[in-house]
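Dropping a structure here in structure tokens format, bear with me for questions.
Heads up, one of the protein chains got dropped from this complex, but the rest are sitting where they should.
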Amino acid sequence: MNSMVVLPLVLPLFGAFLLPIIMRASVGVGLWVGPAILLYGCWILGNQWISGTAMPFSLAIGGFAPPMGINLYVDSLALLFALAVQLLGLIFWPFKLDPETARRQALMLLLVAASTGLALSGDLFNLYVFYELVAVATFGLISASSTGSAYAATIRYLILSGIGSVLTLLGIALIYSQTGTLNLAHLAQLAPEQLNNKLGLTAFLSILIGVGVKAELFPVNTWVPEVYATAASRVSAFLAGLVSKLALLIILRLLVLIFHQQEAIQVMLFLGILGVVSGELAAWRAKDMRRMLAFSSIGQLGMIFIALSIPDQAGLLAVLALSFHHLLVKSGLFMLADGWGGAIENLRGAAKRSPLAAIVFILFSLSLIGMPPLPGFWAKFTLITELAAQTSPLYLIGLAVFLLATVIEAAYLFRLAALLYRPVSEEKPIDTIPKPAGVSLVSASLFGVGLLAAALFITPVGELLNHVAGQAANAELYIDTVLAGTGGGR
Amino acid sequence: MSKEIAHWLDNLLEEIEGIKVRRKSSRRVRVDVPADALPALLELLQGRAGYIHLSAISCVDWIEEEEFELVYHVWSYESHSLVSAHIRIARDPGVYLSVYDLYQPAAFFERDIHEMYGIHFEGSPNMEKFILTEWNGPPPMRKEFDSEAYINEHLSWQNYNPEWLQELIAEGGGIIIPPEEQRFSQKKK
Amino acid sequence: MAPLELIIELVLMPLVAFIVGLMMVLMMRRIAAKLQRRVGPPFFQPLYDIVKLHGKRTQVSHGMIHDIGIVMAMGGYIAAETLLPVPGMNGIAEKGGIITLLYLMMIPSLGLALGVGQCANPNGSIGIARALTAMLAYDIPLVIVVFGVAYAAGTTNLVEIIATQQAGGFETWGAVQMPLLAIAGLIAMHASLGKQPFEIYIAPAEIATGPMVEMGGKYLGGLFVMQSFQLYTTSVLYVSLFLGGGTTWFDFLLKSFLVLAIPVSIAYLFPRYRTEDLLRLMWKWPVMLGLIGIAFVM
Amino acid sequence: MSSIKQIPVIEEKRTNPLARVFDELVRFCRSRSLFLLHYCTGCGAIELPPAMTSRFDMERLGIQPMVSPRQADILLITGYVSIKTLKRVILTYEQMGSPKYVIGICSCTVNGGMYWQSYATAKKLDEYMPVDLYIAGCMPRPEAVIEGLQQLMQRIKTGEAKGWEDYYRNYDYYLGNQQKLFGNDWQTPTDVITEAKHYDLLGEGTLGEHTALLEQHQQPLEALEMRLGHQVKEPAE
Partner (left out) sequence: MTLTLLDELLLFSGVTVLVALFLGRRLPAGWMVTILYGIQLLSLLKMAPLGYGGDPIPSTLILEVMGQTLSWRFDALSWYFALITLGSALLSSWYACGEWEQRFRQAGGNVWLFHLAMALNVFSMLILLASGDLLSLFIGWELVSWAGFLLMAMAGGVATRAAMRYITYAMVGAMAIFGGIALVYVSAGSLQYDAILTAVSQMGTPHLWMLVILFSAGFGIKMGLMPFHLWQAPAYAETPGPGSAFLGAISSRMGLFAILLVLVKLFGIVNIESLKIPFTLIDARDLLAWIAVFTIIFPTFTAMKQNDARELLAWHGIGQGGYMLLGLVVADAMGAAGGLLHVFNHATYQAALFMAVTAVIHRTGTSDLNKLGGLVVRMPLSFMVLLVGIIGLAGLPPMNGFVSKWLVYRSLLNEGMPLLFVAAVIGTLGTILSVYKLIHNIFLGQLRVEHEHIKEAPWSMMIPMLILAAIIFITGLLPGIPLAWVASVQEAVGLSVPNYTLGGVESASGSLDMIWVIGVLFAGFGIGALVFYSAGKSKRVHQLDNYAGGHFLTADIRYQYSDNFYAGLMHLIGGWYRGSFLWLEKSVKSLVEFLSLGMQGIYRRANAEFYLLSTALFVIAWVVI
């Protein structure tokens, strides 16, 4: 039963390569292949989650026992992320019919496969491979919207992520030279003696910056505004919502299992704070809706990085709460941005045209700011109490920056909300005001409903996240599940 | 006014033909000019002789000669001397042109003369009444207007004849010329 | 204090205040006359004025609020009198302290302000604006002085303040204990009377006696009564705060007449202050003296 | 003075003695406390300051100068009254609270004085308002003014100075003279007729053809009464 877990990873991969062929054969069938695969993937992961057999468990690919072969480590955190990938892939499925559909759907399948792989894989090099695959798939998807600025953005993003992956490779090579193995569990055993020195730290930092490109870490996220502004809003929703979180997952795994040095956490905290400050302040002046959302996501991810820098399980709980909340809200907002893209000025009076969209927008911004009953408040509350508990002054600065950032965020979000409701002069015909497309409005309100549901059942959601964080936090569980299956490593 | 300035002024005034100059004293010159030559004279005095201040315009009602006499008193701060230009205009149309463009204060004097004598000045900015706003009779300063007759007709008198005054008169005191003879209006009749 | 006795006191105190007030108005006009080397009005002149004004046959009113204004002007002071202890009669001084008295002394001027407002006369409104500004000016030093005295005596009850001052005879008088506060109080009292140097709001030539421009007949009569009450209340308040109140009626009246003589005689020697000069003067010297006085008291 | 002579000078005595004593007291106070409004129309006004200040000191007689007509009892017309000023003098007179007295100083108010010939001055002041006392002299000296004032005080004490009632009782006569001078649409903001009705000083001479003329073109002058206005239906805009 456990081995079924591989399918959601493998099937989309095959689908991606077969799709152009099927598409050429008959478009009708081709259209349904992608969603079918994804639905099947969701079903597998869903009943895996429900059946909840002995979590976590390790799956050796091709019979080679770790640390030699490649193994998939499936614990509740990984499963959650994988399920999220399948689901979001389904929601953001590019249905639009035009000559590019085949290529775009194939790339989407590839992206989903790579992301699931990223979530599940337990081997460092395997992570690197999937990371590259994800990067390639995103280049294709962004350039698919075939506009001049999209190409320029893609090129700039290509160069940046290329250098990033070189740095990651450098880090992995250093770790390999030091310990001789790439399996995470094995590394976790060896880390205290071998990787606890300066060399280990350099390796971690280079991986941090390399992966940070995707995770929108402060200095390396200059590609974010252009890419999210020019790419199709479905793609940028998927990128902003999920892919950046997966990159974060890698760093999370490394931090929990291998690296415990203090300097690493300090660097991450510092970069996180800078990310929050730059993201929120840039968003204050943004004139374009998508660009504003891009900067806001930089800010939010900066907050998640601050949460990541809090050691042990409490920090992880905050990270998970913040990231899943951001996932829901940001993808919803990007869905709204589908119709409402472009300059903010001509959004004046948009509420009159589509009252539902305006209400959903206000719901999302209230939750983003942390209005009490909504889950955003509880996520911020956990983060705040953790940050306050820390002793070193940098954390207090982080707390202050976090609070001020929320104020700025409230200011620019509600400036936009007030603009929506401002009466528009009569002679301006009603239909020239932009209106979000039907489908994306439906998915946005779907996210809204998800948010409200999370608000109502906050306590069970709280326990779930706590359980997941607990499982992810203890490294020993990870090591003995992976290595126990193979009778102890070398 | 020093000798050479006075001399210089005299031959300056010669330029206006039909002018009669009479020097009243070292600081006063009387000039008689035909009515239409006045603006030229005033321009000359203001422009070349430094008479920049029009201190007054007065008017005399020659009822027998059927003429109004307008006198323009112009003063110069440099030569400290006053030139009075006298002109005569016919009484019945009683119309003359305004010198407002040369001297702004003229507006006020002309308005006053219009109210009191009924002379109309073309070009004067404002000709409404401003002193005799309650008065709707003829211009009162004209000679043919008999103020006392107007009063006798409109107002009544206090026959102020208390006892003590009567006893005084009885003893032969009191006023020598009885009040009736004193009245100007009775004198004529 | 039997209720009947209290009722008599409540009626008697305003009456005494009115009579003494009339005498004070007379003294003021007599001093003014003597300063200008004039003979001065006959003895009962203030009474004649008031009776004549109340005896007028036709009087002009601008509305109900105009009448109520005058009633409040007189009524306010009548109520204030009952809070001022006089030798032999304490009225309801215990029931409300100095702060209540200061507020009750504000009610007549505000009632008058309402009445004058209704007359729709620009002179009146300008007068009232200046009167309120003058009130702002002289009330601050007055409050500082009252704070000083109340803090020194530890109570706001006038009866006790007078008792503490009379305890040690001359030495324990307020003026002796707190000389600076006494001087500041004097200046503030002079300004509150609204006499010559500080009467910008009744400036006859400029705004035709300000608030009183539309007051004829019994309205003006009411204001004359208010003026007499005002003189009485201010001087008696000063006496009870600084000169130890009156042990007997004679020295009580002597002290209050002397106290009133000072500002009144200063009054007719100075030209009128502009409003902002009045403010500047009042906020500079008496406030400074008062604060230093309080520093000593503290 | 012509028309005043006919009214018999009988002081209607009130019945009960207390009222009579009270009237006596009020009349005494009225005579001993006079508020003076000297309307400096002409040159006579220069005589007033010496009468008030230290040399002659009016205050010992109880006379105080007052600024506004509402507060004044005596209206002192000092000098010639030009027609333009007469309008303002009549307005001021009507704004005074009665019992009010008019004193005409200088012979100009008596019979036109030095300006008897002038078309612009009013000759007889008492045609337009009841004058209680004339002080002749082309600027009477302060002694004469004070002498006049003392005579007025005497007449107030005896109750003879009733000029102000005459203005109400013969308003039509005065209004006629005023309309003759100022034209038929002459109107002062004070509503003398309703005032006469209010204080029941209506005489037979109050209403006549001149007041009828006044009625035609009079703007509404009734006081703004305080009302809720709920029952007043909206005026048809």
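Here the chain labels run A, B, C and D in written order, and each chain numbers its own residues starting at 1.
Basically, a residue touches a chain if its C-beta (ideal position, glycine included) is under 8 Å from a C-beta of that chain, and two chains touch if they have at least 3 such contacts.
Keep in mind that what you see is a predicted model, and the values were worked out from it rather than measured.
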Which shown chains does the chain we cannot see touch?
A, C, D
Given A:Met4, A:Ala173 or A:Leu403, the one touching the chain that is not displayed:
A:Leu403
Looking beyond the chains shown, say which of C:Ala33, C:Val60 or C:Leu237 touches the absent one.
C:Val60
Contact with the hidden chain, among A:Ala113, A:Ile209 or A:Ile306, goes to A:Ile209
Contact partner of the left-out chain, one of C:Asn90, C:Thr156 or C:Ser192:
C:Thr156
Candidates C:Ala33, C:Met74 or C:Leu193 - the one touching the absent chain
C:Met74
Across the whole complex, list the residues on subunit C that are touched by the chain not included here.
10, 14, 54-63, 65, 67, 70-80, 82-83, 92, 94-100, 103-104, 106-107, 110, 113-114, 117-123, 125-126, 128-130, 132-133, 135-136, 139-140, 143-144, 147-148, 150-151, 154-157, 160, 200, 208, 213-214, 217-219, 221-222, 225, 274-276, 278-280, 291, 294, 298
What subunit A residues would touch the chain not displayed?
156, 159-160, 163-164, 167, 198, 201-202, 205-206, 209, 213, 219-220, 222-225, 263, 267, 277-278, 281-286, 295, 366, 369-373, 377-378, 380-382, 384-385, 387-389, 399-400, 403-404, 406-408, 410-411, 414-415, 418, 421-423, 458-459, 462
Against the hidden chain, subunit D presents residues 68-70, 88, 91-92, 95, 188-191, 194-195, 198-199, 221-230, 232, 234-235
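FYI, only the chains that are shown with their structure count from here on.
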Central chain (distance from its CA mean to the mean of all protein CA atoms)
C
Distance between subunit C and subunit D based on Cα centroids, please, to the nearest Å.
36
How big is the gap, in whole Å, between where the Cα atoms of subunit A centre and where those of subunit D centre?
98
Where does subunit B touch two or more other chains at once, residue-wise?
none
Chain contact graph: line, ring, star, complete or other?
other
Sort out for me which residues of subunit D touch subunit C in the complex.
25-26, 28-30, 32-33, 53-54, 57, 59-60, 62, 64, 66-68, 70-71, 73, 95-99, 195, 199, 223-224, 226
Okay, in this complex, where on subunit D does subunit B touch?
83-84, 87, 110-112, 116-120, 122-124, 127, 180-182
Would you pull the subunit C residues touching subunit D in the complex into a rising list?
29, 33, 36-42, 44-45, 47-49, 51-52, 55-60, 63-64, 204-205, 208-209, 212-217, 220
